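Comments concern the structure below.
The complex is shown incomplete by one protein chain, all other protein chains being positioned as in the whole.
This part shows chain A:
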């Protein structure tokens, strides 16, 4: 390879797109490092505090697409205080100053302000794609700047963000000349939508493939939109409720029939279940169905819909489907690869309708299943062993038994053996979430067998530090370890400090680690940011030895090449 001119090597590198592979390439030799860095267009940064924008730009000056993740995963469950960090503004400011030709920005769990969006919209002439997932801090005014100023906007994809809806006219801010939209997802907006502006926008966007509407778009508007965009591939229905007068409904049925490219359906935030039959004609083409927000769709209407979806690869559903419903899925959806079953009764009234039986049925009926997220009320070791036998190809296995510490409901044993069977059988397992009653034994199994495991979520599990040690010693590919309410302490934390250099981050909350343990760690590993999120009186986190034995409420540590961050709020103590 060294005898080829750089251009040839670069051309070869163009075919290598995954960031893992490109990272590997850059480590081969100096000249490959150099060629790779100038040709890299897409960069993924899993932790926005691991590096800073200046260094990023120095290494990758030809950057076009940037993905940034901010808050730790447990922030999704309100374990991280609001003001913790993850601000995107400094990044956008730095990118703007450097005049890099940014075209795509993908953010997850970051704080985005209207100011950032405005700056973004004005600084990059070729900006095409904005994807925001679980972000917060902005309003529809920010969206208005994006709409108004990004002349070549292709994707505006807002997934599950907390957006302050000022009910302004952001949709009308797209200029009449804007015809390039491919993705428009505003399902998470809670306010009213200017339907006229929306229809005109969709009508002048011939490339529109993905349209996800919010609650404020009613059924008759939906029908009109679908008529304007028969080429749609991915549709998020907004409000599907009305006193359905037959004309609207007939129009919708006719419009749906014409959408022969439709492959993915979601939404139904308010739904009249009997109107679902309008979609039956295209169900046989669907590969993705997300009804996890459709609380009103269950029972026979849901089953009828699913029975038409023989090509389904991805299904997100509420547990109101029941074990019986999952059996229908198992017998109908033979192509199923990913299943998520969410709890519908968040009051914890014990009315969850899925049990281990549904899980077993799915594992038996769907041989291609590789990703699962399953909320249920009860589980048994026997069921998990069966699932492991049926589906040895799991990449992601997340089981959430709603009641913490719940044992096998038949034998009253811990679920160590069940999860052990899963990790032993699923050699490609990359992500695992545990629940139920678990002892150190399960961690021994994980350490022994889960060789490819990159992310592990632990809650209310384990007996002693040994548990955590098994994992740290055994899982060579571990990247993200998050633990809550488990009895792991300083011994485990400090056993192998160099391990954390190979990981992206470690989260421990309500465990047994003490302040002095964390301080020791910070001393031994200056290349780590060791953050204590202290929600108690700061004064009590004192220097003196006695206080050092005090348990730390929340610990978040991560490797970084740029040292302590400057934007931490007062209750975050960086050691």
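Simple rule for what comes next: contacts are C-beta pairs under 8 Å (C-beta built on N, C-alpha and C of every residue); 3 or more make two chains touch, one makes a residue touch a chain; residues count from 1.
Following the convention adopted for this analysis, contacts and distances are computed from a predicted model.
Colleague: Can you pick, from "U6 snRNA-associated Sm-like protein LSm5", "AP-3 complex subunit delta", "Auxin-responsive protein" or "serine C-palmitoyltransferase", the UniProt protein name of the chain not displayed?
Modeller: "Auxin-responsive protein"
Colleague: Taking the entire complex into account, which one of A:164, A:335 or A:567 touches the absent chain?
Modeller: Hidden-chain contact among the options goes to A:164.
Colleague: Tell me which residue among A:26, A:47, A:134 or A:441 touches the hidden chain in the full complex.
Modeller: Answering carefully, the residue with contact to the hidden chain is A:134.
Colleague: Which residue numbers on chain A touch the omitted chain?
Modeller: Against the missing chain, chain A presents residues 74, 76-79, 81-83, 134, 136-137, 141, 144, 160-162, 164-169, 172-173, 188, 190-192, 194, 196, 215-216, 218-221, 239, 241-242, 269-270, 292-296, 342-344, 346-348, 375, 400, 402-407, 433, 437, 457, 459-460, 463, 484-485, 487, 510, 512, 534-540, 550-551, 553, 569-571.
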